[in-house]
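Before we start, here is the structure in question, set down as C-alpha cells.
What you see is the complex with one protein chain gone and the rest in place.
This part shows chain A:
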Amino acid sequence: MIPFDFEYYKPATVAEACETYRTLQEQKKSVVYYSGGTEFITLARVNQISADAVIDLKGIPEVQVLEMQGDQFIVGSAVTLNQIAESRLFPLLAQTVRGVADHNSRNKITIGGNLGSRLSYREGVLPLLLADCKVRVAGGMKGEGERVVSLSDVFDKQLNLEQGEFLLQILVDKEYLDLPYVHLKKTKQSKVDYPLVSVAALVKDKEIRMAFSGICEYPFRLGEIEEVVNNTTFARKEQLKQVVGKLPAAILDDLHGSAGYREFVFRNVVQETIDALEWAQK
C-alpha cells in the first residue's frame, strides 16, 4: 500500500496526456509519468518519492508499438522488456533486456521506465546508445507537439527531457539490427541481480562499439574507450589498463561489489567481449 494519496490518470491519446499534464501543472500539482509503475510503487511505498498525480502512459497506442516500419524498428516506450525479448527483432536489445530483473517483473517493467529509472543501471539503454538511435518525444509545457531527436541529445548519464515531456517511441535503423553483437552481464552471486558490470557491444564497419552499466554510477558509451579497444597495436594487457584509465567516473564501491572487485570483473568482461568479436573486425 502506498502511504500517500494521489490522483491517477490514464489518457488514451498523446494530446490527452499533454493536456492532463499542463492542467495539473497549472493547479501546482506535482506529476509523475507512470509506465510499468514498478519503480514508482517501490519508491512510493517507502516514501522515497511522492506525487500529487500520476499519468499512466500505457493507454496511448503509440507507446505500445513494437514493429518494423519501413527501414526502422519502432519500440514504444511502454513496451515491456519481455515483449522486446520475445520479439527478437533487435537481438542485442532482446538479450540485454532479458538480463534485467526477473521474468515476472519484466512482464511489467517497460523500456521507457528502464531508461527513465532513478537507479543507476538503466541497462536497456546500452544497445540503443550503440545503434545511434533516435527517440520520439512528446509533451512539454510549450505545447509544441512531438519532436524526433537523437537519443544522445536527451540521454547523458540519464534521461534528460524537458519539463512535462515523455518518451513516446525509440527508432532504430534497420542496418543496426543484425550486426555482430555480444552482451555480457556479471552479477555478484545470483543470476537475477543488479550488474557488477553489464556490457553491450556490436561491430559496425569493423569497429567495436561498447556501452557499459554497473561499473560507474551511470550507463555510458565513450568514444575514447572504443578507440583503445579498436587499436590493434596494443598488447592486450596494456589495452585493458588503458580502458580502465579512460573510465568516465570512479568505479562503484558498494554492497554489490567493492571497486577492486568490480575493476577485476570489468577487465575480464572487456577482454571476453573483444575476444568474442574479433572475428567480425577482419
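Throughout what follows, a contact is a pair of C-beta atoms (placed from the backbone, for glycine too) under 8 Å apart; a residue touches a chain by one contact, two chains touch by 3 or more; residues count from 1.
To be clear about the criterion, contacts and distances are computed from a predicted model.
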Under which of the names "Carbon-monoxide dehydrogenase small subunit", "ABC transporter permease", "Ring-1,2-phenylacetyl-CoA epoxidase subunit PaaA" or "Cytochrome c oxidase subunit 1" is the non-displayed chain listed in UniProt?
"Carbon-monoxide dehydrogenase small subunit"
Out of A:Val31, A:Val54, A:Leu130 or A:Ile251, which is the one that touches the chain we can't see?
A:Val54
Candidates A:Gln48, A:Asn104, A:Gln189 or A:Thr233 - the one touching the absent chain:
A:Asn104
Where chain A meets the left-out chain, the residues are 1-12, 16, 20, 37-38, 41-42, 44-45, 54, 56, 58-59, 82, 98, 101-105, 107-108, 191-192
